[in-house]
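Only one protein chain is missing from this complex, and each of the others stays in its spot.
Per-chain numbering from 1; labels A and B assigned in written order.
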Amino acid sequence: MAHGHAVKRYSGLMDWLTTVDHKKIGILYLLAGGFFFLVGGLEALLIRIQLWKPLNDFVAAHTFNELLTMHGTTMIFLAAMPMIFALMNAIVPLQIGARDVAFPFVNAIGFWTFFAGGVLLNVSWFAGGAPDAGWTAYAPLSTPTYSTTHGLDYYVIGLQIAGIGTLVGGINFLVTIINMRAPGMSFMRMPMFTWTSFITSALILFAFPALAVGLAAMMFDRLFSGNFFEPTNGGNAVLWEHIFWIFGHPEVYILILPAFGVISEVISTFSRKRLFGYSSMVFATVLIGFLGFMVWAHHMFTTGLGPVANALFSIATMLIAVPTGIKIFNWLFTMWGGSIRFTTANLFAIGFVPTFVMGGVTGVMLAAAPADFQYHDSYFVVAHFHYVIVGGLILGVFAGLFYWWPKMFGRMLDETLGKFCFWTFYIGFHLTFFVQHFLGLMGMPRRVWTYLDGLGFNNLNLISTIGAILMGIGTIAFLLNVVITALKPKNASNDPWEDGRTLEWTISSPAPEYNFLQTPLVRGYDAFWKEKMEGKKAMVPAEPIGPIHMPSPSILPFVMSVGLFIAGLGFMYAKGDYGTGIWASILNNHILAIFGLAITLGCMFLRSVYDDHGFHIEPDELHGDKGVKA
Amino acid sequence: MSTLRPQGPVAEEQFGLMKLTILIMVLVVVIVFAIAVYVIIRFRRRPGDKSIPAQVEGNHKLEIIWTVIPIILLIILGVPTVKSVFGLAKDYTKDPNAVQVKVTAHQYWWEFEYPNLGVKTAQELMIPNDAIISIEAKTADVLHSFWIPSLAGKIDTNPGGNVNVMYFEAPKTGVYLGKCAELCGPSHSLMDFKVKVVDRASFDRWVAAMKNPVALPADAEVAELLNKQCLSCHAIGGNGGPAFPNLTGIGSRESVAGILMNTDQPQYKNEGTVKDNLIKWIEDPQAVKPGTLMPKVDLTKEQIEAISDYLAGLKLEY
């Protein structure tokens, strides 16, 4: 072993707790996000079972409100976001020819704080009740006057901690993409998935701090008797709506843009064709990101902001249809004249296009403010956002997982089971949500625990529930697929789909820990495809083989997130009455909270004081024919 | 109650805009689906096909077409939208010909006050069919949203003196279902109300009847109970306190607690005669509306029956 420094290498569990390798962090994100996806899915099924018939009492009314709140919060923050981060971590550095991300240590902090926040939020189920004011947590329902359990404390603090992780993750990817691209990889040669990850990270950077302030304000209201949203003391409930949606609307583009990127990659690869209108795709992505910040009040048409605001936000919202339409037609014309192969990944991608169009057009319908007075907070809205989030994002994530699974794990997912998964999930999805458009138009408000008989809602709700069960079966098929695949030998080749176009397909599957033996030289868009078309089998290297610098693993990110977890609990329970015992003095004086924060700050101190130069992998360790050949 | 069967000009205008958007959007969906189906069938890969398709970078003409056409469609949609936004924002609160109603939402009931007529009622909004109804909505606690799907779109009820206005008309007499459309707690889904549209003469009679004094129960014992247990919170005619739903004329309402439908031919779980519904409600309010502030009052079965009997008999002639 010829390491530059003696660096401790961990194995087993410690390896996963201390890793700073973006590929392993990607897998951690996938595991955690997948777990929360199952939790959120289970909550969804319980919701649908409660609604399968009128005046049902399968769950109690307050439990139902907890379920719908946790379903929304879990799916958005703890399932969708991390699964996107999983793909970004696993693929973006490979696509730009980088050995790692810009801040591997910060990357690990991002994961562990997200995970701590997610676990904390779900602990609420076992600690006297989950949050129950909807994922939007509108005040005053969420103020201490009307919400007397700890549920919303878990919401504000859990999301705050998870939000820190997302924010630093976003900064990390911005710097990675700006500073770490391989020679020749100009911005206009970047693969579409990298572009969308870039714009998504920018949106995270500018949207999440607003959420952080909103959550902090609500935390002050709840834990320190603040008055931000407390109407009796001059607070303003509409202010929360503004802050929430200034974050919340960009959030939906944060979710959907990477899915756009995945679809672009998958459709292009399996059509054996260059992405149609690449530059207009980039332009459309940037424009969507920009407009995403200009439209938040379309969630608030019925709040009473006045006709001027409603008209402006209506028009701004409709404008987003233009860049989105550009994307849709570009995908269709990428396939036009191509040679389309229907792998599972591509089925999900092609299935995405019409589904997302349907979600998009209902979006334009909702943008017309006067009509929205009717749609708002009805099942029509529920149908709309599930079409864009499940029909858009989740189909995109599935496409991406089937497509990149060999690159992440070295094994191909089973195609037969994959296609079964696609068809059950896809048909189930449309069954569940298509009928909900009509329920909304017929006057069924969203977030209702039950509905009366004789209003014509019965059959449509029953269909919706059956669809949800089908989606559940599709998800189980995917899990089964993962297990079966894990038992198979690791034999995926560098370019298992044979039509790979981008840099990640030039290296072995799974990628070695240093990614590229030699940094590749990029000579055009679709770098690998360009080399292939010129009859070459590999990239031209941009540097000779030399020692490769690697960051060292560290347990600090994990410990930091544990510190925040403890601090969160400490703040939440500081106000209670515990008599006069030892616990009372610890909790009531914020000692537990300070202890938790001290752990986190102590880790930051250690990180700052002890320089970590990482280690080097010397050329003689780099045997085998991995990576780019000279 | 459906938004698809509008029963008044405001809902009709909103429905018209919905139809326009649906038309345009169906057109878009059909075009995309057609291209998608064609592409998927025409360009699928045949087994053993190793050919490399032409690597097209793009096509400026096509790209301009699918940028410009959506913009034109959006203009077609945007102009009536903006017109309608301003049209529906008209303020009739100072109009002497309009019926002024102050709506106050509570967890989980609706209070309707007619400031110019000096009448206050709950759960059932009585309106004439020949006037514009001008609504000023606010909440006494958390956010709610006031929605009558077949008459008009919704408006949120905000706390802290932030009053929202809207208006609508209901030219056809009849009973319409209204709903709360903003999550407000466990009984959010049960926070229904009724809108009863009657002709002008009936409306005037109703207003007069609301102001008539109401006799207490003849039986002194029941009257005593009512005074102690019910009128401490509720008002009936000139008697009782104003904090909770006004019970004047409760016997002729469509429902008890907004959710138990009064009918002589019960069909569903939430239906029954007025008296049965009242008994069910008073016996265990939490079972009917979880989280309601109505307490389980300490009464015997007979006492509940006697009070329900009295309340069911409180009918208004109009």
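Note that a contact is a pair of C-beta atoms (placed from the backbone, for glycine too) under 8 Å apart; a residue touches a chain by one contact, two chains touch by 3 or more.
In this section, contacts and distances are computed from a predicted model.
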- The complex lacks one chain in this depiction; which UniProt name from "Nucleoside ABC transporter membrane protein", "Phosphate transport system permease protein", "Cytochrome (Ubi)quinol oxidase subunit III" or "Na+/H+ antiporter subunit D" does that chain carry? "Cytochrome (Ubi)quinol oxidase subunit III"
- Item | Chains shown that the absent chain touches, full complex | A
- Item | Options A:L13, A:L487 or A:V609, residue touching the unrepresented chain | A:V609
- Of A:N172, A:N481 or A:T600, the residue that touches the missing chain is A:N172
- Item | Residue of A:M14, A:V59, A:A127 or A:A216 in touch with the missing chain, whole complex considered | A:A216
- In the complete assembly, which of A:F208, A:F420 or A:F571 touches the absent chain? A:F208
- Query: Who touches the missing chain here, A:I243, A:V382, A:M408 or A:L556?
  - Reply: A:I243
- Item | Sole contact to the chain not displayed, among A:L30, A:I84, A:A102 or A:A297 | A:A102
- So which bits of chain A touch the chain we can't see? 4, 102-103, 106, 167, 171-172, 174-175, 178-180, 205-210, 212-214, 216-217, 220-221, 224-228, 230, 233-236, 239, 242-243, 246, 549, 605, 608-609, 611, 613-614, 616
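In the analysis below, only the chains that are shown with their structure count from here on.
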- Item | Partner chain B, residues of chain A touching it in the complex | 54-55, 60-62, 64-65, 133-134, 138-141, 146, 231-232, 234-238, 271-274, 276-280, 302-304, 306-307, 310-311, 314-315, 318-319, 321-322, 325-326, 328-330, 332-333, 335-342, 350, 353-354, 357-358, 361-362, 364-365, 367-374, 376-378, 441-443, 445-456, 533
- Which part of chain B faces chain A closely enough to touch in the complex? 1-4, 11, 13-15, 17-18, 21-22, 24-25, 28-29, 32-33, 35-36, 39-40, 43-45, 49, 51-59, 62-63, 66-67, 70-71, 74, 77-78, 81-82, 84-89, 107, 141-143, 145, 147, 149-150, 152-156, 158-160, 162, 164-165, 177, 179-190, 192, 259, 261, 267-270, 290-291
